[in-house]
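The complex appears here without one of its protein chains, the remainder shown in place.
A and B label the chains in the order they appear, each numbered from 1.
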(Lines give C-alpha, C1' and ligand atoms only; values in the text may rest on other atoms or scores of the structure.)
Protein backbone atom coordinates (compact mmCIF):
# COMPACT_ATOMS: atom_id res chain seq x y z
CA UNK A 1 0.00 0.00 0.00
CA UNK A 2 1.39 3.40 -0.97
CA UNK A 3 0.19 6.79 0.20
CA UNK A 4 0.09 9.59 -2.36
CA UNK A 5 0.62 13.23 -1.52
CA UNK A 6 0.74 16.13 -3.96
CA UNK A 7 1.47 19.72 -2.98
CA UNK A 8 -0.48 20.81 -6.07
CA UNK A 9 -3.74 19.84 -4.33
CA UNK A 10 -5.02 21.10 -0.96
CA UNK A 11 -3.46 19.38 2.05
CA UNK A 12 -5.99 17.00 3.64
CA UNK A 13 -8.25 18.88 6.03
CA UNK A 14 -9.16 15.66 7.81
CA UNK A 15 -7.98 12.14 8.52
CA UNK A 16 -7.28 10.88 5.02
CA UNK A 17 -4.62 10.68 2.34
CA UNK A 18 -5.18 12.34 -1.00
CA UNK A 19 -4.88 8.90 -2.59
CA UNK A 20 -3.79 5.35 -1.79
CA UNK A 21 -2.37 2.85 -4.23
CA UNK A 22 -3.04 -0.85 -3.70
CA UNK A 23 -3.09 -3.84 -5.98
CA UNK A 24 -2.43 -1.81 -9.10
CA UNK A 25 -5.32 0.56 -8.44
CA UNK A 26 -5.13 4.15 -7.24
CA UNK A 27 -7.99 5.22 -4.96
CA UNK A 28 -8.36 9.01 -4.94
CA UNK A 29 -10.19 10.63 -2.02
CA UNK A 30 -13.27 12.74 -2.62
CA UNK A 31 -11.78 15.95 -4.00
CA UNK A 32 -13.40 19.35 -3.41
CA UNK A 33 -12.61 22.72 -5.02
CA UNK A 34 -9.90 24.90 -3.45
CA UNK A 35 -10.46 27.49 -0.76
CA UNK A 36 -13.30 28.13 1.64
CA UNK A 37 -15.78 29.20 -1.06
CA UNK A 38 -15.94 32.79 0.26
CA UNK A 39 -16.96 34.48 -1.98
CA UNK A 40 -18.60 31.50 -3.66
CA UNK A 41 -16.83 30.17 -6.75
CA UNK A 42 -18.84 29.79 -9.94
CA UNK A 43 -19.90 26.25 -10.74
CA UNK A 44 -17.51 26.19 -13.69
CA UNK A 45 -14.58 27.27 -11.49
CA UNK A 46 -15.47 24.59 -8.96
CA UNK A 47 -15.45 21.83 -11.56
CA UNK A 48 -12.10 22.95 -12.96
CA UNK A 49 -10.62 23.22 -9.47
CA UNK A 50 -11.75 19.73 -8.51
CA UNK A 51 -10.36 18.24 -11.72
CA UNK A 52 -7.09 20.15 -11.25
CA UNK A 53 -6.76 18.51 -7.84
CA UNK A 54 -7.61 15.09 -9.24
CA UNK A 55 -5.01 15.50 -11.99
CA UNK A 56 -2.33 16.62 -9.53
CA UNK A 57 -2.92 13.69 -7.19
CA UNK A 58 -3.02 11.20 -10.07
CA UNK A 59 0.21 12.63 -11.47
CA UNK A 60 1.92 12.04 -8.13
CA UNK A 61 0.77 8.42 -8.39
CA UNK A 62 2.31 8.15 -11.84
CA UNK A 63 -0.88 8.38 -13.82
CA UNK A 64 -3.46 10.83 -15.13
CA UNK A 65 -7.10 11.35 -16.01
CA UNK A 66 -6.61 8.93 -18.93
CA UNK A 67 -6.05 6.12 -16.41
CA UNK A 68 -9.28 6.65 -14.48
CA UNK A 69 -11.55 3.60 -14.55
CA UNK A 70 -14.32 4.67 -12.15
CA UNK A 71 -15.52 8.15 -11.33
CA UNK A 72 -18.14 8.90 -8.68
CA UNK A 73 -19.40 12.47 -8.87
CA UNK A 74 -21.36 13.98 -5.99
CA UNK A 75 -23.40 16.95 -7.18
CA UNK A 76 -25.33 19.29 -4.89
CA UNK A 77 -28.30 19.77 -7.19
CA UNK A 78 -28.98 17.50 -10.14
CA UNK A 79 -29.82 20.64 -12.15
CA UNK A 80 -26.05 21.10 -12.54
CA UNK A 81 -25.81 17.84 -14.50
CA UNK A 82 -25.68 19.36 -18.03
CA UNK A 83 -23.08 21.99 -17.16
CA UNK A 84 -21.07 19.44 -15.25
CA UNK A 85 -21.13 16.91 -18.06
CA UNK A 86 -19.87 19.44 -20.59
CA UNK A 87 -16.94 20.64 -18.48
CA UNK A 88 -16.07 17.08 -17.50
CA UNK A 89 -16.09 15.99 -21.16
CA UNK A 90 -13.76 18.84 -22.10
CA UNK A 91 -11.27 17.77 -19.45
CA UNK A 92 -11.40 14.02 -20.07
CA UNK A 93 -11.32 14.34 -23.87
CA UNK A 94 -11.68 10.99 -25.63
CA UNK A 95 -11.35 8.99 -22.40
CA UNK A 96 -14.67 7.89 -20.91
CA UNK A 97 -14.38 6.13 -17.54
CA UNK A 98 -17.33 4.42 -15.88
CA UNK A 99 -19.19 7.14 -13.97
CA UNK A 100 -21.99 7.60 -11.49
CA UNK A 101 -23.44 11.03 -10.81
CA UNK A 102 -24.92 11.10 -7.32
CA UNK A 103 -27.12 14.02 -6.21
CA UNK A 104 -26.43 15.09 -2.63
CA UNK A 105 -27.62 17.80 -0.26
CA UNK A 106 -25.16 20.66 0.39
CA UNK A 107 -21.48 19.66 0.47
CA UNK A 108 -18.83 20.92 2.88
CA UNK A 109 -18.37 24.73 2.70
CA UNK A 110 -21.37 24.93 0.39
CA UNK A 111 -19.42 23.50 -2.53
CA UNK A 112 -21.44 22.06 -5.42
CA UNK A 113 -19.24 19.21 -6.62
CA UNK A 114 -16.99 16.49 -5.19
CA UNK A 115 -15.27 13.74 -7.22
CA UNK A 116 -13.95 10.36 -6.02
CA UNK A 117 -11.86 8.29 -8.44
CA UNK A 118 -10.34 4.88 -8.99
CA UNK A 119 -7.53 4.74 -11.55
CA UNK A 120 -5.43 1.93 -12.91
CA UNK A 121 -1.71 2.33 -12.37
CA UNK A 122 0.01 1.89 -15.75
CA UNK A 123 2.28 -1.14 -15.60
CA UNK A 124 5.96 -0.40 -15.27
CA UNK A 125 8.05 -1.87 -18.02
CA UNK B 1 -8.30 -1.14 -19.85
CA UNK B 2 -11.31 -2.23 -21.88
CA UNK B 3 -14.47 -0.24 -22.58
CA UNK B 4 -17.75 -2.11 -22.52
CA UNK B 5 -20.75 -1.19 -24.64
CA UNK B 6 -24.04 -3.04 -24.85
CA UNK B 7 -26.88 -2.09 -27.18
CA UNK B 8 -29.26 -3.78 -24.72
CA UNK B 9 -28.80 -0.85 -22.31
CA UNK B 10 -29.40 2.85 -23.02
CA UNK B 11 -26.58 4.56 -24.90
CA UNK B 12 -24.64 6.84 -22.51
CA UNK B 13 -26.37 10.21 -22.25
CA UNK B 14 -23.18 11.82 -20.99
CA UNK B 15 -19.40 11.47 -20.96
CA UNK B 16 -18.99 7.92 -19.71
CA UNK B 17 -18.79 4.32 -20.82
CA UNK B 18 -21.38 1.84 -19.62
CA UNK B 19 -18.55 -0.09 -17.99
CA UNK B 20 -14.78 -0.31 -17.91
CA UNK B 21 -12.73 -3.41 -17.22
CA UNK B 22 -9.36 -3.08 -15.52
CA UNK B 23 -7.22 -5.41 -13.47
CA UNK B 24 -9.75 -8.21 -13.54
CA UNK B 25 -12.55 -6.00 -12.24
CA UNK B 26 -15.50 -4.62 -14.18
CA UNK B 27 -16.66 -1.16 -13.08
CA UNK B 28 -20.24 -0.53 -14.18
CA UNK B 29 -21.47 3.08 -14.40
CA UNK B 30 -24.43 4.24 -12.33
CA UNK B 31 -27.36 2.72 -14.22
CA UNK B 32 -30.77 4.39 -14.34
CA UNK B 33 -34.09 3.00 -15.62
CA UNK B 34 -34.92 3.39 -19.32
CA UNK B 35 -36.76 6.30 -20.86
CA UNK B 36 -37.44 9.81 -19.66
CA UNK B 37 -39.86 8.72 -16.91
CA UNK B 38 -42.86 10.38 -18.60
CA UNK B 39 -45.32 9.10 -17.49
CA UNK B 40 -43.47 8.03 -14.34
CA UNK B 41 -42.58 4.33 -14.12
CA UNK B 42 -43.65 2.41 -11.04
CA UNK B 43 -40.89 1.78 -8.53
CA UNK B 44 -40.98 -1.92 -9.36
CA UNK B 45 -40.58 -1.22 -13.08
CA UNK B 46 -37.67 1.10 -12.33
CA UNK B 47 -35.81 -1.53 -10.32
CA UNK B 48 -36.30 -4.18 -13.00
CA UNK B 49 -35.21 -1.77 -15.72
CA UNK B 50 -32.03 -0.81 -13.86
CA UNK B 51 -31.15 -4.45 -13.22
CA UNK B 52 -31.88 -5.34 -16.86
CA UNK B 53 -29.34 -2.69 -17.88
CA UNK B 54 -26.82 -3.93 -15.35
CA UNK B 55 -27.20 -7.50 -16.61
CA UNK B 56 -26.83 -6.46 -20.23
CA UNK B 57 -23.68 -4.47 -19.58
CA UNK B 58 -22.18 -7.24 -17.45
CA UNK B 59 -22.98 -9.81 -20.15
CA UNK B 60 -21.07 -7.73 -22.68
CA UNK B 61 -18.12 -7.86 -20.28
CA UNK B 62 -18.37 -11.64 -20.11
CA UNK B 63 -20.00 -11.86 -16.72
CA UNK B 64 -23.33 -11.53 -14.94
CA UNK B 65 -25.05 -10.54 -11.72
CA UNK B 66 -23.47 -13.62 -10.10
CA UNK B 67 -20.04 -12.00 -10.52
CA UNK B 68 -20.90 -8.74 -8.76
CA UNK B 69 -18.73 -8.11 -5.70
CA UNK B 70 -19.84 -4.60 -4.70
CA UNK B 71 -23.17 -2.91 -5.31
CA UNK B 72 -23.88 0.72 -4.43
CA UNK B 73 -27.56 1.56 -4.60
CA UNK B 74 -28.71 5.17 -4.65
CA UNK B 75 -32.34 5.44 -3.55
CA UNK B 76 -34.42 8.61 -3.70
CA UNK B 77 -36.30 8.04 -0.46
CA UNK B 78 -35.20 5.50 2.12
CA UNK B 79 -38.86 4.48 2.46
CA UNK B 80 -38.35 2.46 -0.74
CA UNK B 81 -35.81 0.24 1.05
CA UNK B 82 -38.13 -2.75 1.77
CA UNK B 83 -39.59 -2.89 -1.74
CA UNK B 84 -36.17 -2.44 -3.24
CA UNK B 85 -34.62 -5.17 -1.15
CA UNK B 86 -37.28 -7.68 -2.15
CA UNK B 87 -37.00 -7.05 -5.88
CA UNK B 88 -33.21 -7.02 -5.70
CA UNK B 89 -33.20 -10.34 -3.82
CA UNK B 90 -35.44 -11.92 -6.47
CA UNK B 91 -33.06 -10.87 -9.22
CA UNK B 92 -29.80 -11.80 -7.48
CA UNK B 93 -31.10 -15.13 -6.17
CA UNK B 94 -28.58 -16.89 -3.93
CA UNK B 95 -25.78 -14.46 -4.76
CA UNK B 96 -25.28 -11.74 -2.14
CA UNK B 97 -22.66 -9.14 -3.07
CA UNK B 98 -21.46 -6.51 -0.61
CA UNK B 99 -23.96 -3.65 -0.80
CA UNK B 100 -24.49 -0.12 0.40
CA UNK B 101 -27.87 1.56 0.10
CA UNK B 102 -27.41 5.33 -0.06
CA UNK B 103 -30.41 7.67 0.27
CA UNK B 104 -30.23 10.61 -2.11
CA UNK B 105 -32.42 13.56 -3.06
CA UNK B 106 -34.21 13.35 -6.42
CA UNK B 107 -32.25 11.60 -9.20
CA UNK B 108 -32.02 12.62 -12.84
CA UNK B 109 -35.46 12.70 -14.57
CA UNK B 110 -37.10 12.08 -11.19
CA UNK B 111 -36.02 8.44 -11.14
CA UNK B 112 -36.03 6.68 -7.78
CA UNK B 113 -33.12 4.27 -8.11
CA UNK B 114 -29.59 4.16 -9.55
CA UNK B 115 -27.14 1.25 -9.19
CA UNK B 116 -23.34 1.29 -9.53
CA UNK B 117 -21.50 -2.05 -9.58
CA UNK B 118 -18.09 -3.65 -9.38
CA UNK B 119 -17.87 -7.21 -10.69
CA UNK B 120 -15.06 -9.72 -10.89
CA UNK B 121 -14.26 -10.92 -14.37
CA UNK B 122 -14.30 -14.73 -14.33
CA UNK B 123 -10.85 -16.01 -15.19
CA UNK B 124 -10.43 -17.32 -18.71
CA UNK B 125 -9.31 -20.89 -18.89
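We adopt the following convention: a contact is a pair of C-beta atoms (placed from the backbone, for glycine too) under 8 Å apart; a residue touches a chain by one contact, two chains touch by 3 or more.
Because the structure is predicted, anything quoted here is derived from the model rather than measured.
**Q** If the hidden chain were put back, which of A:10, A:30 or A:62 would touch it?
**A** That would be A:30, which touches the missing chain.
**Q** Any idea which of A:19, A:68, A:87 or A:113 touches the chain not displayed?
**A** Checking the options A:19, A:68, A:87 or A:113, the one contacting the hidden chain is A:19.
**Q** On chain A, what residues meet the omitted chain?
**A** Given the touch definition above, chain A has residues 1, 3, 12, 14-20, 22-23, 27-30, 72, 74, 102, 104-108, 114, 116, 118 touching the missing chain.
**Q** Tell me where the left-out chain touches chain B, residue by residue.
**A** Considering the whole complex, chain B reaches the absent chain at 23-25, 67, 69-72, 78, 81, 85, 88-89, 92, 96-105, 118, 120.
The criterion applied here is as follows: only the chains that are shown with their structure count from here on.
**Q** Where the centres are mean C-alpha positions, what is the separation of chain A from chain B, in Å?
**A** Distance between chain centres, rounded to whole Å: 22 Å.
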